[in-house]
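Just one protein chain is left out here, and the rest sit where they should.
Letters are used for the chains, namely A and B, taken in the order the chains are written, and counting of residues starts over at 1 for each.
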Amino acid sequence: MSESTFVPSFVNRRSFIELDGRARAQSLLDEGTGKELVGPFDRIESPWLPMQDAVPQADDGCIVMKGRTAGNPAVVISLEGAFQGGSIGEVSGAKMTAALDLATRDSSAGISTAAVLLLETGGVRLQEANLGLAAIAEVIASILSLRQHAPVITVVAGTVGCFGGMSLAAGVSSYVVMTREARLGLNGPEVIEQESGIEEFDASDRALIWAVHGGEQRVGMGLADALVEDSIDEIASVVRRYVLAGKPAQHRSEQVPLYRERIAALDTSKQIDPLTLREQWVLRDSQGGAR
Amino acid sequence: MSEYVGLRGRAWFRTLTGNDQPRTGDPGSVLTADGQVGRETAVFLCVVPNPDSRFPCARDGQVGLEEAYALANRIRETIDDDRDKPKPEKRPIIAIIDVKSQAYGRREETAGIFLAAAAAADAYASARMAGHPVISLVAGHAFSGGFLTHGYQANRILAFDDSGVTIHAMHKEAAARITRRSVSDLERLGHQIAPMSYDVRDYAKLGTLHKLLYVNNPIEPTESEVFEVKQAIADAIADARTGAEDLGNRLNSPAAKETRKASRTVRALMEKQWVTV
Partner (left out) sequence: MEKIEFDYPAAKRRITKRAHVGVVGSGDLEILLEPSTTEGAHVSITTSVNGFRDTWKSVFDRFFSKFDGATSIQINDAGATPGSVLLRLEQAVEVIEQ
């Protein structure tokens, strides 16, 4: 007599967050199809970090992997959150833009090539300041070009989250996938506390941080598309689904009248309760949600 | 330095359009007006301080939620109105920039300012991709998220050459604090490392700037200086129309060939290694 043993799914779940940037990229491409481009052995490092006694990384913290996802041509661009906080420098930004532009070139020629962006980043790398900022402007432009032809899927898994200028990259993406652990926003809690005071945002209040920036909130209020477990299989599955779905009829960042209305309706006399935005922007929306 | 933030933007907007009031339905911080440039009408946009803003963190010239969506709306309106015009007749869009930063507030983060900023950048880029020449004139400060939202998607960027103009990723004081250096050390570093400099002449070395404009008193320009600035804008518009609708020109400028060699190497190598399918 055999007895089936109940094994809770989290026991077998393999963590995506625990993987480094390269392994994350590999995990999203069909087996055997991944080819790294401008990888560490090409040694295109930051020209600016060594000038400031900072040790460079051979891939400048950006991994570009070309291959297939769900059988479709795709490029995965993965930021290494452990290197300089995943921040964007001249080289890492250039790698992102180049990969997006080549995907656009192929897509315009009839070979639809999706881009998957794994964003673990605080934004501009301060040691490269204006080149980091310029690079981010160019990344945003290249996403906007590509998404006319093929979907651009941003995944924010944590632990760094997606902040600074790169949050605009998430904002213009076709789809945004987040774990509960992940956070997405323009300014992080420390920056808000620094600039506007502890009353405005207490950066030590972890509950507040996730209530405002966390994955469950962003998906709950309609600013991200899918909330996933920290599971390689689940994240890969959701990414495949969006690659196959193709570009949406309208992108979130194009929905200006909708969001202007929502902002106009906000009661700004006091701080906004994040949960009420879930209520007002998604649950009550008779038009079928923020997409 | 920072006491003039917003003043120079408003001054130049008024000088170039004869106007300095927001349009009905827009917040007091966003100015939109038609202005003549050469023989055509262009749409001018500017973000200015609004002490009466509903958002406490967006009263000093920061680009906040209302500002970003108002910009996006006016730009999309322009795109829609010109939709059936042939490309050479699509109105130029001129962004006058003098912004303190993005808005740093909890309301902003809660309501998703990242998406508002994205929507404005999207609108500017969409206008550019539709064939509208988009020109940015940095009249004062252009920092970080504020500049990404309002101006950095332009075909051509112009800036005044004086100490009141700063383009950067983070204010000196905050950058000094985070990198654990003194402000004077940071300034010194900027002289050696062009991308870190707060001096607009060093910014010009990066190759993204189309032209530096010389005006003796930027708050009170002379008639001939205004004429020259208008001419520079007209030239930038004409130049934009001869080029592509992407930002590729930024890496092909003479300055970029010197200062952004690594970016160019990356692009060439990735193209070489790329596999289609």
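Annotations for the structure displayed:
Simple rule for what comes next: a residue touches a chain if its C-beta (ideal position, glycine included) is under 8 Å from a C-beta of that chain, and two chains touch if they have at least 3 such contacts.
The structure presented is a predicted model; accordingly, all values stated were derived computationally and were not measured.
Though it is not drawn, the left-out chain touches A in the full complex.
For the chain missing from the display, the contacting residue among A:57, A:145 or A:173 is A:57, taking the whole complex into account. Within the entire complex, the positions of subunit A that touch the omitted partner chain are 20-21, 39-41, 43, 50, 53-58, 80, 82-83.
One rule holds in what follows: only the chains that are shown with their structure count from here on.
Centre-to-centre separation between subunit A and subunit B, using Cα means, comes to 25 Å.
By the touch criterion given at the top, residues 54-57, 65-66, 69-70, 72-73, 76, 101-102, 104-119, 121-123, 125-126, 129, 144-145, 147-149, 152-153, 167-170, 174-175, 177-179, 189, 192-197, 203, 206, 208, 246-247, 250, 260-263, 265-267, 269-271, 273-277 of subunit B touch subunit A in their complex. Across the interface of their complex, subunit B is touched by residues 35, 37-38, 42, 44, 46-48, 51-52, 64, 66, 68, 73, 90-91, 93-95, 97-99, 101-102, 106, 111, 124, 126-138, 140-142, 144-145, 164-165, 167-172, 184-187, 191-192, 194-196, 200-201, 212-213, 218, 221, 223, 251-257, 259-260, 262-263, 266, 268, 271-272, 274, 277 of subunit A.
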